[in-house]
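I'd like to ask some things about the structure below.
Only a single protein chain was left out; the remaining protein chains are all shown in position.
Moving on, here comes subunit A:
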Amino acid sequence: MKAVYINGIGSVSIQDQDIFDFNFELISDLSDVNYAKHPSYKEMIPAAMIRRMAQGVKMGIYASQNALNEAEIEIPDAIITGTGMGCLQDSEKFLRAIIDNEEEFLTPTSFIQSTHNTVGSQIALRLGCKGYNFTYVNGANSFENALNDAKLQIENDEANSILVGGIDEISDYTLKLLKKIDVIKNENSSIDFKNPTSIGVPFGEGANFLAISSEKKSNSYAEICDVFVQNKIEISDLKQTVSTFLEANKIDLSQIDVLVVGRNADSNFNEYYTEMETLFEDKTQIYYKHLSAEFDTASAFGVLLAATILKKQEIPNELLWNNKSMSQANYVLCYNQYRGKDHSLVLLRNC
């Protein structure tokens, strides 16, 4: 079975592009809603196309191309994406047009761009990539589903180089609805990651991509040892689930050097993260959603950070959850869940 290496990363997030250089000078506090800081797309995408392109597509193209560039891959063998909500802006636009105009005077553009696999297929179209192309839409572990598939492809020799990423975009009306049902924090709510006292999350958006390959390079970030997804887990079963996952990889809890947790400042469903904190209490723990904000594929941002930590062998204070510093990181474990569902574990190793 072939090993799987992360050889390139790319991201569009609510932070500046140099966040993965661990430059935290310009970090600002989160709000209830946090929009992506868009890079200049015009160096990568012709101006005429930028105007027509859906936001998720732009973010996806930018992030994925940077991942490919870093990994020195021109055309990958496969493109696998994950998205919780898909191309929400175009879905909303088309739906509004249907309702407002009572099913008349419609144009197809927003319908065409509303399909969940739009980003993956636009990347393929732009690259002329005729290989395997999948899109996972499984809520908060959509990205991990994509990563799981990508890993399987390489292990089984179905592909050698794969672009894998997660994309989600904010859309105004859905935002209002998610606020109404307290999925997103109220604008007056406190945002406290350490001690969440209000319900809902600080919401965000972004595109986070990895270029992975069977080939280990001198500048590889990390090896992807394993990926696990599960629809639901009882809190009392979490320890067993994690142990079983690690055992399958022939390691135990004590061998994890860094735990990356998807804490999102929601006072609800926080008990999963507290349980994980307890399981790894003597280990270095980091959090990241105070940088990425929360959305279905925010956990991809966490995996990119985990990979960067392994490559740099350095953990900035801005990421530290507890006061346990680290000297040498060999294994990093990422854990995420959202609203008690769509759990995921990603195990990375120094390479």
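By definition in this document, contacts are C-beta pairs under 8 Å (C-beta built on N, C-alpha and C of every residue); 3 or more make two chains touch, one makes a residue touch a chain; residues count from 1.
Note that in this section contacts and distances are computed from a predicted model.
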Listed names "Beta-ketoacyl-[acyl-carrier-protein] synthase family protein", "Branched-chain amino acid transport system ATP-binding protein", "Phenylacetate-CoA oxygenase subunit PaaJ" or "Succinate dehydrogenase, cytochrome b556 subunit", matching UniProt entry of the absent chain | "Beta-ketoacyl-[acyl-carrier-protein] synthase family protein"
Hey, which of A:Phe24, A:Tyr41, A:Tyr132 or A:Phe269 is the one touching the hidden chain?
-> A:Tyr132
Looking at A:Asn160, A:Gln230 or A:Asn330, which residue reaches the missing chain?
-> A:Gln230
Of A:Asn7, A:Asn34, A:Asn117 or A:Asn264, which residue touches the hidden chain?
-> A:Asn117
The missing chain sits against subunit A at residues 79, 84-86, 91, 94-96, 98-99, 102-104, 106-108, 111-118, 120-122, 124-125, 127-140, 142, 145, 149, 152, 155-156, 158, 173-174, 176-178, 180-181, 183, 229-233, 296, 341-342
